[in-house]
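For this depiction, one protein chain was excluded, whereas all remaining protein chains were kept in their positions.
What follows is chain A.
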Amino acid sequence: MKHLTVFFIAILMAGNAIAQTIEVCTSCPISTLKSAIEKAKDFDTILVKKGNYKEHGIIVNKPLTIVGKNYPVIDGQSKGEIITITADNVTVDGLFIINVGTSYTEDYAAIRVKNSKNFTIQNLVLEKLFFGIYIEKSRDGKVFHNKIIGDAVEEYNSGNGIQLWHSKNVEIEHNFVQHVRDGIYLEFSTFCTIKNNVSSLNIRYGLHFMFSNDDTYQDNTFENNGAGVAVMFSKRIKMYNNIFKENWGTASYGMLLKEINDAEIIGNIFEDNTIGINIEGSNRITYKHNDFKNNGWAIKVRGACYTNHFFENNFLYNSFDIAYNSKVNDNVFNRNYWSNYTGYDLDKNGVGDVPYRPVKLFSYIVNRTPETIILLRSMFIDIIDFSEKVSPVFTPDNLLDKNPLTKQITW
């Protein structure tokens, strides 16, 4: 091991000895990024000084490190794609990229990484963009500390903040994405990690998975997006400790699960969403230690959901805890805390002695006739809910939490 370290250090130093630094500034002999790339040799560093560079269609086809000093502005003048990386081992750091061209036939991006390995994209600021960072058929890269602020208004003519397509093993951390279509979008991308990002005010989803397996996302915040996070047609996704907040609207969810199998949803907070989690055709998912707070519906189950486990979650002051649209239930609820629970605990073991039925008759009625929502919390509704609780007719009678906790769970 020691030998190996020494060997690497030697290589690094050798690299440094050969690699040169090329400076680019508006008054230098090399005044454009394009010409600098042309002149550079492999593993050189290009230092871009503060200034305004009106360039687009920059192609990085050598392993280079491009570093901006004091955020130089690369202005694409809305003419098309700005930087395209086609080589391995490229680092882009500290640029301010604006004015990406909009097209209806091509996905122009501020930075596109194409068939590349070991890339690093960090500390960028992207504004007035179509697509932000577009990673296609690449692997083993890092996307760190970028700030992406779009100005999207409509879904059809806007792009995504960070998009991954057919990529593998990419780490996306500490990014800040706002006002684009999808904050972060993964398609056919596997083994990616998405961590500590803030994605808010996006037109469609804060984070969007399509056909992407074995990914992890954790400690992210998704706030005020068109529809929170959509996880679709993916397997073995791990979702830990994220915050989903204030996704309001008729088709708004904190999280939307569609055709998701074998996922883990642990330690997340769902707060003030119209629907906390909307589940459709998702099987074998573990929900544990999540907080559902002040949502319209904490969980809405649309159908074809089997063998899901809801274990030790807190359901706090939601208008509806769970909504079902069928009478069949194959999901297990156990040891959750429900703030609407009215039972008692005579033996004082922290577990209520009467099972809790999380699906109310009224949620069934609202499902059928949505306008009746206006009668929420009416005394008449309480009465019919009570009678349904005593003898279930419309709601699945085996849907109950047999061990409802009497105290909120902390972990």
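Rule of thumb we're sticking to: a residue touches a chain if its C-beta (ideal position, glycine included) is under 8 Å from a C-beta of that chain, and two chains touch if they have at least 3 such contacts; residues count from 1.
Going forward, contacts and distances are computed from a predicted model.
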Among "Cu-processing system permease protein", "Methyl-viologen-reducing hydrogenase, delta subunit", "Thiosulfate reductase cytochrome b subunit" or "Molybdopterin synthase", UniProt-listed name of the chain not shown: "Cu-processing system permease protein"
Residue of A:Asp272, A:Glu312 or A:Asp385 in touch with the missing chain, whole complex considered: A:Asp272
Candidate in contact with the missing chain, chosen from A:Ser212, A:Asn295 or A:Asn336: A:Asn295
Interface with the undisplayed chain - residues on chain A: 248-250, 252, 272-275, 294-297, 316-317, 319-320, 339, 365, 368-383
